[in-house]
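Heads up, one of the protein chains got dropped from this complex, but the rest are sitting where they should.
Showing subunit A:
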Amino acid sequence: MISALEKQAFDCAPRPDLAIETIGLTFHHGSKLVLDHLDLRVERGGIHALVGANGAGKSTLFRILLGFLPPDAGNSFLLRHDSLHLSIDDRRRVGFVNEEHSLPEWMTIAAVTAMQRRQYCDWNERAFASAIGNYGMLPSQKVGELSRGERAGFNLALALAQSPEILILDEPTLGLDIVAKGAFMESLLYSNATEACTIIYCSHQMEEIERLADNLIILERGRLANISPPDEFRERVSHWVADVPFKGPEAATIPGLLQRHLIDGIHHYLVLDQGEGFAEFLRDAGAGRIRTQRVSLDRAVNAFLARNHAAAGR
(Lines give C-alpha, C1' and ligand atoms only; values in the text may rest on other atoms or scores of the structure.)
Protein backbone atom coordinates (compact mmCIF):
# COMPACT_ATOMS: atom_id res chain seq x y z
CA MET A 1 0.00 0.00 0.00
CA ILE A 2 1.18 3.50 -0.70
CA SER A 3 0.13 6.33 1.50
CA ALA A 4 -1.73 9.34 0.17
CA LEU A 5 1.37 11.44 0.65
CA GLU A 6 3.55 9.02 -1.31
CA LYS A 7 0.95 8.83 -4.04
CA GLN A 8 0.92 12.59 -4.33
CA ALA A 9 4.71 12.61 -4.50
CA PHE A 10 4.54 10.00 -7.24
CA ASP A 11 1.96 11.94 -9.24
CA CYS A 12 4.19 14.98 -9.10
CA ALA A 13 7.38 13.16 -10.09
CA PRO A 14 8.86 14.98 -13.09
CA ARG A 15 9.24 13.07 -16.35
CA PRO A 16 12.85 12.72 -17.52
CA ASP A 17 12.10 13.43 -21.19
CA LEU A 18 10.69 16.86 -20.40
CA ALA A 19 12.60 20.12 -20.23
CA ILE A 20 9.68 21.89 -18.63
CA GLU A 21 6.70 20.46 -16.81
CA THR A 22 4.00 22.29 -14.93
CA ILE A 23 1.12 20.62 -13.14
CA GLY A 24 -1.93 22.64 -12.15
CA LEU A 25 0.20 25.76 -11.97
CA THR A 26 -1.86 28.67 -10.66
CA PHE A 27 -0.91 32.26 -9.93
CA HIS A 28 -2.90 35.37 -9.05
CA HIS A 29 -1.71 38.91 -9.49
CA GLY A 30 -3.90 40.69 -6.96
CA SER A 31 -7.39 39.55 -7.87
CA LYS A 32 -6.46 38.70 -11.47
CA LEU A 33 -5.93 35.06 -12.33
CA VAL A 34 -2.71 35.01 -14.38
CA LEU A 35 -2.03 31.28 -14.60
CA ASP A 36 -5.08 29.04 -14.43
CA HIS A 37 -4.20 25.44 -13.50
CA LEU A 38 -1.65 25.35 -16.28
CA ASP A 39 -0.50 21.88 -17.36
CA LEU A 40 2.41 22.27 -19.75
CA ARG A 41 4.83 19.62 -20.95
CA VAL A 42 7.72 20.72 -23.14
CA GLU A 43 9.96 18.00 -24.51
CA ARG A 44 13.72 18.26 -24.50
CA GLY A 45 15.47 19.57 -27.57
CA GLY A 46 14.34 21.89 -30.33
CA ILE A 47 13.05 25.43 -30.40
CA HIS A 48 9.72 26.06 -28.73
CA ALA A 49 7.96 29.36 -29.41
CA LEU A 50 5.61 30.62 -26.75
CA VAL A 51 2.96 33.07 -27.89
CA GLY A 52 -0.05 34.66 -26.30
CA ALA A 53 -1.75 38.02 -26.09
CA ASN A 54 -0.33 40.52 -23.61
CA GLY A 55 -1.21 39.33 -20.14
CA ALA A 56 -1.57 35.68 -21.18
CA GLY A 57 0.92 34.80 -18.43
CA LYS A 58 4.11 34.16 -20.42
CA SER A 59 6.52 36.22 -18.32
CA THR A 60 4.91 35.07 -15.10
CA LEU A 61 5.39 31.48 -16.21
CA PHE A 62 9.09 32.14 -16.82
CA ARG A 63 9.53 33.79 -13.43
CA ILE A 64 7.90 30.83 -11.69
CA LEU A 65 9.91 28.30 -13.68
CA LEU A 66 13.13 30.06 -12.73
CA GLY A 67 12.13 30.10 -9.08
CA PHE A 68 11.93 33.90 -8.86
CA LEU A 69 8.28 33.75 -7.93
CA PRO A 70 6.40 31.11 -5.90
CA PRO A 71 3.10 29.90 -7.44
CA ASP A 72 -0.17 30.05 -5.52
CA ALA A 73 -0.78 26.39 -6.31
CA GLY A 74 0.59 23.60 -8.46
CA ASN A 75 4.11 22.50 -9.31
CA SER A 76 6.68 23.45 -11.85
CA PHE A 77 9.82 21.61 -12.87
CA LEU A 78 12.76 22.82 -14.88
CA LEU A 79 14.99 20.01 -16.20
CA ARG A 80 13.25 17.69 -13.71
CA HIS A 81 14.02 19.90 -10.74
CA ASP A 82 11.37 21.63 -8.70
CA SER A 83 11.54 25.34 -9.49
CA LEU A 84 11.24 26.19 -5.81
CA HIS A 85 14.38 24.23 -4.94
CA LEU A 86 16.82 24.85 -7.74
CA SER A 87 20.42 24.31 -6.63
CA ILE A 88 23.35 26.38 -7.88
CA ASP A 89 24.23 23.48 -10.14
CA ASP A 90 20.69 23.43 -11.60
CA ARG A 91 20.80 27.15 -12.28
CA ARG A 92 24.12 26.81 -14.04
CA ARG A 93 22.35 24.72 -16.68
CA VAL A 94 19.70 27.36 -17.35
CA GLY A 95 20.36 30.36 -19.58
CA PHE A 96 17.97 33.29 -19.39
CA VAL A 97 17.78 36.32 -21.65
CA ASN A 98 15.02 38.84 -21.06
CA GLU A 99 13.82 41.78 -23.09
CA GLU A 100 15.47 44.31 -20.78
CA HIS A 101 18.93 42.85 -21.35
CA SER A 102 19.71 44.06 -17.86
CA LEU A 103 23.43 44.05 -17.19
CA PRO A 104 25.47 46.29 -14.89
CA GLU A 105 25.80 49.49 -16.91
CA TRP A 106 28.95 50.76 -15.22
CA MET A 107 31.00 47.66 -15.98
CA THR A 108 33.02 47.10 -19.12
CA ILE A 109 32.31 44.20 -21.44
CA ALA A 110 35.64 42.67 -20.42
CA ALA A 111 34.77 42.92 -16.71
CA VAL A 112 31.30 41.40 -17.09
CA THR A 113 32.72 38.60 -19.23
CA ALA A 114 35.49 37.85 -16.71
CA MET A 115 32.93 37.72 -13.92
CA GLN A 116 30.72 35.26 -15.79
CA ARG A 117 33.68 33.17 -16.86
CA ARG A 118 34.63 32.71 -13.21
CA GLN A 119 31.13 31.70 -12.22
CA TYR A 120 30.43 29.04 -14.80
CA CYS A 121 32.62 25.95 -14.77
CA ASP A 122 31.49 24.82 -18.26
CA TRP A 123 32.26 28.17 -19.85
CA ASN A 124 32.39 27.73 -23.64
CA GLU A 125 34.80 30.39 -24.90
CA ARG A 126 34.30 29.35 -28.52
CA ALA A 127 30.54 29.83 -28.35
CA PHE A 128 31.04 33.17 -26.64
CA ALA A 129 33.57 34.38 -29.19
CA SER A 130 31.48 33.24 -32.13
CA ALA A 131 28.31 34.91 -30.83
CA ILE A 132 30.02 38.16 -29.88
CA GLY A 133 31.84 38.11 -33.22
CA ASN A 134 28.59 39.05 -34.97
CA TYR A 135 28.94 42.49 -33.38
CA GLY A 136 31.68 45.06 -33.48
CA MET A 137 31.92 45.65 -29.75
CA LEU A 138 35.18 46.44 -27.94
CA PRO A 139 36.06 44.79 -24.61
CA SER A 140 36.79 48.21 -23.12
CA GLN A 141 33.27 49.52 -23.84
CA LYS A 142 30.97 49.98 -20.91
CA VAL A 143 27.61 48.18 -20.98
CA GLY A 144 25.92 51.57 -20.59
CA GLU A 145 27.43 52.71 -23.89
CA LEU A 146 26.04 49.80 -25.92
CA SER A 147 23.05 50.05 -28.21
CA ARG A 148 20.02 47.95 -27.48
CA GLY A 149 20.96 45.48 -30.20
CA GLU A 150 24.52 45.17 -28.91
CA ARG A 151 23.30 44.60 -25.37
CA ALA A 152 20.99 41.87 -26.62
CA GLY A 153 23.88 40.24 -28.48
CA PHE A 154 26.20 40.48 -25.48
CA ASN A 155 23.53 39.05 -23.21
CA LEU A 156 22.93 36.14 -25.57
CA ALA A 157 26.67 35.46 -25.93
CA LEU A 158 26.97 35.27 -22.12
CA ALA A 159 24.01 32.88 -21.90
CA LEU A 160 25.35 30.66 -24.70
CA ALA A 161 28.81 30.50 -23.12
CA GLN A 162 27.27 29.04 -19.99
CA SER A 163 26.68 25.83 -22.01
CA PRO A 164 23.05 25.78 -20.94
CA GLU A 165 20.81 22.74 -21.27
CA ILE A 166 17.85 25.03 -21.52
CA LEU A 167 17.77 28.57 -22.80
CA ILE A 168 14.82 30.78 -21.93
CA LEU A 169 14.38 33.89 -24.05
CA ASP A 170 11.69 36.37 -23.08
CA GLU A 171 11.02 38.55 -26.15
CA PRO A 172 14.74 38.88 -26.84
CA THR A 173 14.40 40.82 -30.08
CA LEU A 174 11.80 43.30 -28.87
CA GLY A 175 12.70 46.80 -30.03
CA LEU A 176 15.68 45.66 -32.10
CA ASP A 177 16.08 46.92 -35.65
CA ILE A 178 16.10 44.45 -38.51
CA VAL A 179 19.89 44.17 -38.67
CA ALA A 180 20.24 43.58 -34.94
CA LYS A 181 17.44 41.00 -35.08
CA GLY A 182 19.22 39.16 -37.87
CA ALA A 183 22.50 39.12 -35.96
CA PHE A 184 20.75 37.92 -32.81
CA MET A 185 19.01 35.07 -34.61
CA GLU A 186 22.17 34.06 -36.41
CA SER A 187 24.07 33.85 -33.11
CA LEU A 188 21.29 31.81 -31.59
CA LEU A 189 20.54 29.37 -34.39
CA TYR A 190 23.99 28.52 -35.57
CA SER A 191 25.86 28.49 -32.29
CA ASN A 192 27.58 25.23 -31.46
CA ALA A 193 26.28 25.73 -27.92
CA THR A 194 22.63 25.23 -28.85
CA GLU A 195 22.78 21.90 -30.63
CA ALA A 196 21.79 19.85 -27.61
CA CYS A 197 19.91 22.66 -25.96
CA THR A 198 16.20 23.19 -25.45
CA ILE A 199 15.21 26.73 -26.40
CA ILE A 200 12.03 28.33 -25.10
CA TYR A 201 11.38 31.52 -26.87
CA CYS A 202 8.63 33.98 -26.26
CA SER A 203 7.76 36.33 -29.10
CA HIS A 204 5.05 38.24 -30.88
CA GLN A 205 6.84 38.10 -34.20
CA MET A 206 5.23 35.48 -36.34
CA GLU A 207 7.83 35.75 -39.07
CA GLU A 208 10.55 34.71 -36.64
CA ILE A 209 8.42 31.91 -35.30
CA GLU A 210 7.68 30.58 -38.75
CA ARG A 211 11.39 30.51 -39.55
CA LEU A 212 12.65 29.14 -36.26
CA ALA A 213 10.19 27.19 -34.20
CA ASP A 214 9.86 23.41 -34.10
CA ASN A 215 6.93 23.75 -31.79
CA LEU A 216 4.27 26.40 -31.20
CA ILE A 217 2.87 26.83 -27.71
CA ILE A 218 -0.07 29.18 -27.32
CA LEU A 219 -1.09 30.44 -23.91
CA GLU A 220 -4.47 32.01 -23.50
CA ARG A 221 -5.61 33.54 -20.24
CA GLY A 222 -3.19 31.44 -18.26
CA ARG A 223 -4.18 28.19 -19.92
CA LEU A 224 -2.58 26.06 -22.60
CA ALA A 225 -4.47 26.60 -25.87
CA ASN A 226 -2.17 24.83 -28.33
CA ILE A 227 1.03 22.81 -28.44
CA SER A 228 2.05 21.44 -31.85
CA PRO A 229 4.44 22.15 -34.73
CA PRO A 230 3.51 25.53 -36.31
CA ASP A 231 2.46 23.90 -39.59
CA GLU A 232 0.03 21.61 -37.81
CA PHE A 233 -1.51 24.58 -36.09
CA ARG A 234 -1.83 26.44 -39.39
CA GLU A 235 -3.65 23.43 -40.85
CA ARG A 236 -6.28 23.71 -38.12
CA VAL A 237 -7.42 27.11 -39.34
CA SER A 238 -9.27 27.56 -42.64
CA HIS A 239 -10.67 30.56 -44.44
CA TRP A 240 -14.12 30.25 -46.01
CA VAL A 241 -15.70 32.73 -48.38
CA ALA A 242 -19.42 32.40 -49.07
CA ASP A 243 -22.33 34.43 -50.38
CA VAL A 244 -24.54 33.75 -47.40
CA PRO A 245 -27.62 35.99 -47.76
CA PHE A 246 -28.19 38.96 -45.45
CA LYS A 247 -26.43 39.04 -42.10
CA GLY A 248 -25.63 35.34 -42.16
CA PRO A 249 -25.94 32.95 -39.24
CA GLU A 250 -25.53 34.19 -35.67
CA ALA A 251 -21.89 34.17 -34.56
CA ALA A 252 -22.72 31.90 -31.64
CA THR A 253 -24.07 29.22 -33.99
CA ILE A 254 -21.03 29.13 -36.29
CA PRO A 255 -18.88 26.12 -35.45
CA GLY A 256 -15.24 26.88 -34.64
CA LEU A 257 -15.57 30.57 -35.47
CA LEU A 258 -12.42 32.62 -34.90
CA GLN A 259 -13.10 35.69 -36.98
CA ARG A 260 -15.62 36.89 -39.49
CA HIS A 261 -15.88 39.80 -41.85
CA LEU A 262 -18.55 40.99 -44.24
CA ILE A 263 -16.83 42.50 -47.27
CA ASP A 264 -18.88 43.77 -50.24
CA GLY A 265 -21.78 41.56 -49.23
CA ILE A 266 -19.63 38.42 -49.10
CA HIS A 267 -19.00 36.67 -45.81
CA HIS A 268 -15.50 35.65 -44.78
CA TYR A 269 -15.07 33.19 -41.95
CA LEU A 270 -11.87 32.02 -40.28
CA VAL A 271 -12.69 28.83 -38.46
CA LEU A 272 -10.84 26.31 -36.30
CA ASP A 273 -10.88 22.54 -36.76
CA GLN A 274 -13.60 22.50 -39.43
CA GLY A 275 -13.48 20.05 -42.32
CA GLU A 276 -15.75 19.75 -45.35
CA GLY A 277 -18.68 19.74 -42.94
CA PHE A 278 -18.37 23.50 -42.76
CA ALA A 279 -19.40 23.79 -46.43
CA GLU A 280 -22.53 21.88 -45.47
CA PHE A 281 -23.17 24.38 -42.70
CA LEU A 282 -22.80 27.30 -45.13
CA ARG A 283 -25.10 25.68 -47.70
CA ASP A 284 -27.71 25.18 -45.00
CA ALA A 285 -27.34 28.88 -44.22
CA GLY A 286 -28.26 29.64 -47.84
CA ALA A 287 -24.84 30.04 -49.48
CA GLY A 288 -24.65 29.35 -53.23
CA ARG A 289 -20.97 29.79 -53.94
CA ILE A 290 -18.52 28.59 -51.34
CA ARG A 291 -14.75 28.74 -51.48
CA THR A 292 -12.15 27.73 -49.00
CA GLN A 293 -8.45 28.42 -48.74
CA ARG A 294 -5.48 27.92 -46.49
CA VAL A 295 -4.13 30.72 -44.34
CA SER A 296 -0.67 31.90 -43.36
CA LEU A 297 0.68 31.15 -39.89
CA ASP A 298 0.48 34.81 -39.04
CA ARG A 299 -3.20 34.96 -39.93
CA ALA A 300 -3.99 31.70 -38.13
CA VAL A 301 -2.36 32.79 -34.88
CA ASN A 302 -3.81 36.29 -34.94
CA ALA A 303 -7.31 34.99 -35.59
CA PHE A 304 -6.90 32.42 -32.85
CA LEU A 305 -5.74 35.01 -30.31
CA ALA A 306 -8.55 37.38 -31.32
CA ARG A 307 -11.29 34.77 -31.28
CA ASN A 308 -12.88 35.95 -28.09
CA HIS A 309 -13.61 39.20 -29.84
CA ALA A 310 -15.32 37.45 -32.76
CA ALA A 311 -18.55 36.61 -31.03
CA ALA A 312 -18.87 39.85 -29.13
CA GLY A 313 -20.42 43.02 -30.45
CA ARG A 314 -21.57 41.90 -33.89
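What we mean here is this: a residue touches a chain if its C-beta (ideal position, glycine included) is under 8 Å from a C-beta of that chain, and two chains touch if they have at least 3 such contacts; residues count from 1.
The definition used in the following text is that contacts and distances are computed from a predicted model.
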- What name does the UniProt record list for the absent chain among "GntR family transcriptional regulator", "Molybdenum transport system permease", "Fumarate reductase/succinate dehydrogenase flavoprotein subunit" or "NADH-quinone oxidoreductase subunit N"? "GntR family transcriptional regulator"
- Query: Looking at the whole complex, which of A:I20, A:A213, A:L257 or A:A303 touches the chain that is not displayed?
  - Reply: A:A213
- Query: Which one touches the absent chain: A:C121, A:L189, A:L262 or A:A306?
  - Reply: A:L189
- Message: In the whole complex, not just what's shown, which of A:H101, A:R234, A:R260 or A:R307 touches the removed chain?
- Response: A:R234
- Item | Listed residues A:I64, A:L78, A:V271 or A:V295, member touching the removed chain | A:V295
- Item | Residue ranges of subunit A at the interface with the undisplayed chain | 46-47, 182, 185-186, 189-190, 206-207, 210-214, 230-231, 234, 293-298
